[in-house]
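Note that one protein chain of the assembly has been removed; the remaining protein chains are unaltered in position.
Note that the chains take the letters A and B in the order they are written out, and that residue 1 is the start of every chain.
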Amino acid sequence: MAARLMQGNEACVEGALAAGCRFFAGYPITPSSEIAELLSRRLPQVGGYFIQMEDEIASIAAVIGASVGGVKAMTATSGPGFSLMQENIGYAAMAEIPCVIVNVQRTGPSTGLPTKPAQGDVMQARWGTHGDHPIIVLSPSSVMETFLLTVRAFNLSEKYRSPVILLMDEVVGHMRERVELPPPESLEITNRVAAHVPPEWYFPFEDPSTDVPPLAPFGEGYRYHITGLFHDRAGFPTERVDEIDAWIARAFGRIEQHRQDIISYEEDVPAGSRVLVVAYGATARSARHAVKLARAKRYKVGFLKLETIWPFPEEATERLARQCKRVIVPEMNLGQLALEVERVVGRQKVRRVNLANGEMITPQQILAAIEEK
Amino acid sequence: METNDRYEIRLAGEGGQGLILAGLILAEAAAVYDGKNAVQTQSYGPEARGGASKAEVVISDGVIDYPKVIAADLLLCMSQEACSKYVYGMKKNGILIVDSVHVDRVPTSRAYMIPITKIAEEATGRRITANIVALGLIVGLTGVVSRKAIEAAVRARAPKGTEALNLKALEAGLAEAERIRAEAERGQSVPIRAS
Partner (left out) sequence: MRRYEENRMYRYLRRHKKFPNVWCPGCGIGIVMGALIRAIDRLGWEKDDIAMVSGIGCSGRMPVYMDFNTMHTTHGRALAFATGLKMVKPKMHVIAIMGDGDVLAIGGNHFIHAARRNIGITSIVINNSIYGMTGGQYSPTTPTGSLATTAPYGNIDQPFPICELAIAAGATFVARGTVYHAVELDRLIEKALLHEGFSVVEAVSYCHTTFGRINKLGTAVDMLRWQKENSVTREAAAKMTPEQLQGKIVRGIFHEREFPEYTAAYAKIVEQAMAAQRKA
């Protein structure tokens, strides 16, 4: 495909369509609105559905409803809307309904700085809804990566029957870059496992050999029950401890067992590196720039760019940090993913670089941290 | 070193002046029509019109990591506020272009003070094309993208039916740049033109 100048939010739309997304429900909010605007035009062109709902709670609910109808579905929002969506993100996790939630992060809390970037929703993406549940969160740092990770978000969501959050930020969402999108046929697209057994043998929440039970769309002969209550393998409410434990084991197990498949990152850590910079999202751009400046000054610096942030890539972080004396974690928040890095490598090794005032962290700020003794 | 191979442009003014569109066109000229790498970012307030607005474009033959301007090679100021705020965030040999219709206090003598809005009005009858006149000036004075590329990008991004109008504005900017360069060659050391 020809080179184009493309905005991050537009790349998200292209990725969604390439992945087979055919339903979008959303509510206008800066800085994500371009995604809704573009999809309102594009989805009907491919026989898909777009609807603007009355709020973000309704948006994610409609997305789950559409997914239950067998259609790949997503919504897009920013901080205030993401907060409202938590209730039904929990529902999707409990009922194991695939869906993609895009959060183009802006500065919070509350209305905050609507047009300015942040990475303040890292912990909300992981722990925003009540109760324990697994979640998958990806965070792109470029327009091209936004395209690729959107495709991946859908693939992982359908494969593991889990809500997947694409954590963008205002910089990446509004940034325009030169991209050459890969031809659609070169993309690997995962579709939901279909149910093949006769309806009376079908258990939508069973623990099958494949460890992710098929999800039959409503209206195709498998009449079953979906609920946000703890449920048995048929979907009916239960308070039996053995059945509740089975759900927990299965829900967490399938993410844990497939960490290798779910976690992606890029490492550039030459042997003998003394400092490791761990970054994600737009900040990874500043970090890579800083690493290049530092290397030009003969500092021995390694760089780990995370694409998957939840489940946290602890094996990679641990392995790469082992040889380094210090680990620098720049984030456009007051230290969120740094908590995970600290958990894995120990607090004394970690140097945080934080900014939560709507400005992007500059390469110079990270360079200064690298240069500290 | 890749990180040094960056040409950094900052277009600053007010919302409604079309600076983000201008940044987009410039980036598109570089990335699509000149085959370079380009990143365009923006910063704007919550207001659709009137608040501070800024577009930044980084152009490079190599990989662009940090997408924002570190120190501008070229700064365009379309408001007094923008000029006062950003004039110090420039490289030593950076080029400053101000619209003298909107800016009267420039804390440096090394500036191109050009009545961009007035030129736009004269060329097209539309003040709103000042952003495109500015693009003509930038390209004419810096050569950061080719003339062919900027023309193609303006044509592609101009709202339907306004292509000719916008190309006229671009032409006016390019011509003004040409005039300034000629003046400079004749030995007028400080290329300032009072409005």
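Keep this in mind: contacts are C-beta pairs under 8 Å (C-beta built on N, C-alpha and C of every residue); 3 or more make two chains touch, one makes a residue touch a chain.
On a predicted model such as this, the values are computed, not experimentally measured, just so you know.
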Where does the absent chain make contact, in terms of the chains shown?
A
Touching residue (missing chain; options A:Ala3, A:Ile189 or A:Ile226)
A:Ile226
Using the definition of touch stated at the top, determine which of A:Ala19, A:Ile35, A:Ala62 or A:Leu215 touches the missing chain.
A:Ala62
For chain A, the residues touching the chain missing from this view
22-23, 25, 41, 44-49, 51, 53-55, 57-59, 61-71, 73, 87-88, 91, 217-229, 234, 236-237
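Here is the rule we go by: only the chains that are shown with their structure count from here on.
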Cα centroid separation between chain A and chain B, in whole Å?
37
Seen from chain A, its contact residues with chain B in the complex are 2-5, 30, 114-116, 171, 174-178, 282, 285-286, 288-289, 292-293, 296, 360, 362-364
Where on chain B is chain A touching in the complex?
1-3, 24, 27-28, 31-32, 35-46, 64-68, 70
